[in-house]
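Here you go, one structure.
The block that comes next holds chain A.
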Amino acid sequence: MKKKTLALILALATTISLMGCGNTNTQETAAESQDSEAAEESTEADTGAEETANGENTYHYTFVSPLVSHEYWIDVEEGIQAGAKEQGVDVAVLGDTKVDVDAMVKYIDTAIASKVDGIITMALSPAAIGPAIDRAVDAGIPVVLVDTDAPESKRAAYVGTSNYDAGYEAGKAMIDATGGKAKIGIIRGTIGQETDNDRIKGFEDAIKDEPDMEILTTEACNSDMLTGTQKAQDMLKAYPEMTAIFGSEGTGAVAAGKVLEEQGLSGTITVIGWDDTDECLDFIRTGVVKGTIVQKPDFMGRKAVELLTRINNGEELTETVIDSGVTFVTAENVDTYKDAQ
Partner candidate 1 sequence: MAKTVLEMQHITKTFPGVKALDDVSLQAYEGEILSIVGENGAGKSTLMKILSGSYPCDSYTGNILVEGKTMQFHSTRQSEEAGIAMIYQELNMHLDLSVAENIFLGNWKQFGNVIRWNQLYQAAGEYLELLQLEVEPTEILRNLNASKQQLVSIARALSHKPRILILDEPTASLTETESATLFQIMLNLKKQGYTCVLISHKLDEVFAYSDRIVVMRDGRVINSHNREEFDQSRIIAEMVGRKMDNLYPKCAVPVGEVIMEVRNFSVPHPQNARKKIVEDVSFSVRKGEILGIGGLVGAGRSELVNAVFGIIGRQSGMVVIDGKEIQIRKPEDAIREGIALVTEDRKLDGFVGGMSIEENITLASLKAICRYGIINHKKEQLSARKYFDELKIKAADMTVHMETLSGGNQQKAVLSKWLMTKPRVLIMDEPTRGIDVGTKYEIYKIMVELARQGIAIIMISSELPELISMSDRIIVLSGGKVSGELQQEDASQEKVMELATRMVV
Partner candidate 2 sequence: MKKKISMNGLIKIVPLAILCIVTGMINPVFFAGSNLIDLARSVSFLLIVSVGVTYVLLGASLDMSIGSVMGLGGAICGLCLVNNLPIWLSILMGLLASAVVGIVNAVLIVNCRIPALIATLGTMYVARGIVNVLTKGEPYYPLPDEFKVLGQGTLAGIPYSVFIAVVIVLIAHFVIKKTSYGRSLMAVGGNREASRVSGINVKRTLFSAHVLVSLLAGFVGIIMAARLSSAQPNAGDGWEMTAVAAVIIGGTSMYGGYGSVLGTILGCALMETISNAMVLLHVSVYWQKITIGIIMVAAVGMDTFRLKKIASK
């Protein structure tokens, strides 16, 4: 704890003195604060390493997270740490509070430079992350991807359900929930985000053969809850014929739920969402939201650590693509699905 505070103070002091010079540009300031976070994280990891590395030989892995402060990735991280405990290895976490592919590449390179025994990450943009993965593998460091794959790269294995497949599952769930008759509004995150694109593509493909299903509109809420509620309100008015809403990331369904509840429309519109935030689960319990697609971040993390350790132990992997599957959480399994995982 003391170390952590010290690192923070140091980072702050550097930042302030840099700003005092007056010629710091914003990027540097940004980088500074990123570094301070990284420093904080690694200090944390160091303390962990000291405990486990007590004379004993152990593997050191790095997990490069695309978004350290996000619930979903925190779950992945928890799975990784649980896996690390099982395997008796040590995992350090690097990552940013904003989704930034450049920062991820930078962190992967940092991990390569510090000669870790394995890297876990996700291919935010396969084109950008792929070369970094190859660099790691060329340096003799195995890489396991979670959540999003980069099949063209030299990665050793991939654990996850592709966003397209998960989106397809969401579409099938929507068909089941509406009996194949629905006019749908989609609330997505940011425009142009690949994960969202894939999920929506999968969703569309799942329902395209249903004659009575139709997508009315797609609005973006920028993963901002207030914007989400405003978009939901506007959609309800602009499309009175709308009977279902699909939220392709964590915000949309919850935002729609808030609006429906407020306007006393609970139950009249079938809402299917994404991720199991507490708010979303509560809406499922009260019936405002029909169900939500949950990828298994925890499982992905655990499995990834296991695979890396097997590779390091000289094992040849027979399966390099492991489907983690999705869970569709509804009122029936809302209180039990976590145990089933």
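These made the cut because all candidates are chains of the complex that A comes from, given by their letters.
FYI, contacts are C-beta pairs under 8 Å (C-beta built on N, C-alpha and C of every residue); 3 or more make two chains touch, one makes a residue touch a chain; residues count from 1.
As the structure is a prediction and not an experimental result, all values here were calculated from the model.
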Identity of the candidate that touches chain A (this complex; choices 1 or 2): 2
Complex contacts: residues of chain A adjacent to candidate 2: 12, 15-16, 19-20, 22, 24, 26, 29-30, 33, 37, 67-71, 73-74, 97, 191, 217-220, 222-226, 229-231, 233-235, 237-238, 240, 258, 262, 277-279, 282
